[in-house]
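Missing here is one protein chain; the remaining ones are kept as they sit in the complex.
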Amino acid sequence: MDYFQIALVTLEATIRLSVPLILAALAGLYSERSGIFDIGLEGKMLAAAFAGGAAAAVYDSAFIGLLAAIAVSVGLALVHAFASITQRGNQIVSGVAINFIALGATVILGQAWFRQGGRTPQLDGDSRFQAVTLPFAETLQSVPILGPIYENLISGHFLLTYFAFAMVPITWWVLYRTRFGLRLRAVGENPGAVDTAGISVPRMRYMAVICCGILCGFAGAYLSMAVAAGFVKGMTAGKGFIALAALIFAKWKPLNVMLACLLFGFLDATAILMQGHALPLIGEVPVQFMQALPYILTVILLAGFIGKAIPPKAGGQPYVKER
Amino acid sequence: MKNADLGWLRGKHMPSVVGQTNREANGWHMGDLAIELRGIDKSFGAVHANKNINLQVRKGTIHGIIGENGAGKSTLMSILYGFYQADKGDIQVNGAPTIIRDPNTAISLGIGMVHQHFMLVDNFTVLENVMLGAEENAVLNRGITKARAELKRLEDEYALEVDPDAVIEELPVGLQQRVEILKALFRGAEILILDEPTGVLTPAEADHLFRILEQLRDQGKTILLITHKLREIMAITDEVSVMRRGEIVATRETGKTSVEELAELMVGRRVLLRVEKGEANPQDVKLAVKDLTVRDSRGVVMVDNVSLDVRAGEIVGIAGVAGNGQSELLEAITGIRQAENGTVMLDGEPIRVTGEADPAELRKRGLAHVPEDRHHMGLVLSFEENENAILGYHYDEQFLNGPMLNLNNIRQEAAKKAEEYDIRPPDVRLKTANFSGGNQQKIVLAREMGRDPTVLVIGQPTRGVDVGAIEFIHRRIIEMRDAGKAVLLVSVELDEIRALSDRILVMFAGRVVGERTPDATEGELGLLMAGVEEAQEAAQ
Partner (left out) sequence: MSAPYAKLPLWVEYALIPLINLVVAFLVAGLVVLIVGESPLRAATLLVQGAFGYGEGIGFTLYYATNFIFTGLAVAVAFHCGLFNIGGEGQAYIGGLGVALACLWFDNIVPWFVTFPIAVLAAALFGAAWAFIPGYLQAKRGSHIVITTIMFNFIASSLMVYMLVEVLKPLGSMAPQTRTFADGGQLPRLDWLLSTFGLDIGGAPFNLSFIVALVAAFLVWLLIWRTRLGYEIRTMGASPSAARYAGIKDARVIIITMLISGGLAGMMALNPIMGDQHRLQLDFVTGAGFVGIAVALMGRSHPVGIIPAAILFGMLYQGGAEISFEMPNISRDMITIIQGLVILFAGALEHMFRPTLIAFFATLRGTRDPAEAPAAGG
């Protein structure tokens, strides 16, 4: 394999691996910019992956699977919203709870319904998302360099992949160019200002958390119905937490989120590729180190050694009207 | 200009001639009511915040509402702005009965509010803040254009200049307040409520605010000014209502009342803050502050090159409008906040004020500190009373057995103090949050006074404390002086400073701008507190 091929494969894998991160991190962005911390991204994604895989298998429709994934994820998001907004509970605690409920419930329900050791039935045909080949991908194949780049990197992904990348500018636009975005950002910084402007703080936050649920639903659907052909026990494998790390690493900004997710996806891709290969000067890097790198980088960022990650000011605190 | 500046301080109301013609031109009649409240009643649990309030506010006037902290002013205004619903009573706006369910209703009725703590999003621009909640469309584009134009119009009409693209956190406080006013006007407010608007302003900024308010009134707006400062009422209002313990006790035409009458109405008895005290007998300097400079977290100089001495057996009072550096001065002296430079000598020995000073070590050296904010500093409200009785002294061997706490001693000591300072209920195992404000303050005082300190630093000793406890606390402070302690007292209550101090220092914009004896008149001190003396000196 020549270097160009290696690069192509790595980048293709980077895109594939970063899609769930982008969707989940953007999900977290909506919630956290509104002042609701969410460490339950992992759980929502997992539950959505299960619901998607299960519904798609039963109804033999990827579309119904996607709807089910979103519905379940939004349901969990609403639990988080009820605990954090209505009951003014601890948002971290609520997030932890949701992660466990999802982790346990997906296995128990999966086993009870499908009896395949926590898996959902294999998806194929209509029940799974298929890769989309963009026009001319094959005709352009012979064009040197650009041809393969077009064929492998730009064409040939799932619809959900294009959706994920489209959500980045869309989220930016929503956040900075719409009324909803203005209020969302405001409610995460100073809910008092929103309240006195005659806007309901709980309503804004509920809406933000629902947005978070929807995107986590897409992320889960991508895992079980696009890259994989069905749900596997614990298949998120910490991706929700990497997404959370990426969100912090991106300082809660949409464009940065994409870059951070691509970086973390790239680290993941190279970790797999580099296994057993020595690097010049450094020698062989243990694969475990590469896997831990996103977390290490995030800690270094949080320590303030590469810029400062300042979370939304009202984040994590329930809003109480002052007397 | 100078006359205008001084006018409000002297308490003379000078109606603007131009304004009156304007008002007539706009067709306002002094008789029309902008707001009428009838029988408003509101309780929070057992706290009866508003009792049978009747209030009439005429259109095109500045109506003052004055009362002490906790008199129920803010609650009343929150009801008017739809933040709370009254338990009983009717509200009429512009002659029509209304029910104000939420701020939205209030806004649509033309009521705008400038909150004591600004309701601004710090990392938003002025424009974004003004637009928030009044964006017109789901997509911002057109709204932004319109808002920009409207801001420009308001700017021209009322001389309220602010850069629409400036970010709030980079603006000085006075301009931030202006944004709050713009927010209300942008929403078409005809009735503007300002809640303690000068609390955070320098006198110059306050002065500017008053001119803006007068101009708004002259253009036909109705203004409700909530304050506990008599001078402001006298300076700017047309009418004034006095609140006391949740009730409106009187409404007067400002021109026909006096500071003395209003003060009496506010407090409910003849104001006589003369505490019985004998001559001071000052001895050696126990606390010497020299060239102290302190910056706050934003890097703004809050204490600017301050020097002062406090001798054993005297009370030195620091007067000043809140926010002129008194809090930072106290915190720097007591080791809570790091100073930029300067020295502080405690009983002849230096304190490491510019380094990591240690409040615990200072206590050991005889510096006792009653902090300004007892809820967040002086006490841990979720602790038992006895645990608070040792806060800051928990390192004392008396309360320890090696690394362990000596609970017997701690509780005995707390019980002894509770008796000595008449802390009620005398239950040292009770949660501190369950004590009243006055008793909570006594817990702090008992702790800080009871350990024979050399220097006692006290901030706002009677804030949020009932009248009975005030006298008790004042007597204790005098007793400390007579016992030969050096007492440094900071209070925003000028009366308190005058009643207790043997010498008065006035702080303005981070500097000590003058020293006076307690005989100095309120007017004289007021001028100093407003930084006027300084301006005059500078002009010469």
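As written, the chain order gives the labels A and B, with residue 1 at the start of each chain.
Note that a contact is a pair of C-beta atoms (placed from the backbone, for glycine too) under 8 Å apart; a residue touches a chain by one contact, two chains touch by 3 or more.
What you see is a predicted model; the values in this text were computed from it and never measured.
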item: Residue of A:101, A:227 or A:259 touching the missing chain in the full complex; value: A:101
item: Of A:59, A:162, A:266 or A:295, the one touching the omitted chain in the full complex; value: A:295
item: Selected from B:55, B:71 or B:201 as touching the chain missing from the view; value: B:71
item: Contact residue for the chain not shown (choose from A:187, A:248, A:267 or A:314); value: A:248
item: Chain B residues that touch the omitted chain in the full complex; value: 44-47, 49, 67-75, 334-336, 358-363, 369, 371, 373, 375-383, 387, 391-392, 394-395, 400, 403-405, 407, 431, 433-437, 463-464
item: Positions on chain A contacted by the hidden chain, ascending; value: 39, 79, 82-84, 87-94, 96-105, 107-109, 111-112, 118, 238, 241, 244-245, 248, 286, 288-289, 291-292, 295-296, 298-299, 302-304, 311, 320, 323
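By our rule, only the chains that are shown with their structure count from here on.
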item: Interchain centroid distance [CA atoms averaged], chain A/chain B, Å; value: 47
item: Contacting residues of chain B [partner chain A, same complex]; value: 44, 74-75, 78, 81, 83, 102-104, 106-107, 113, 115, 117, 119-124, 128-129, 131-135, 137-141, 143, 183
item: Interface residues, chain A side, partner chain B - complex; value: 177-180, 182-183, 185-186, 189-190, 192-199, 313, 321-323
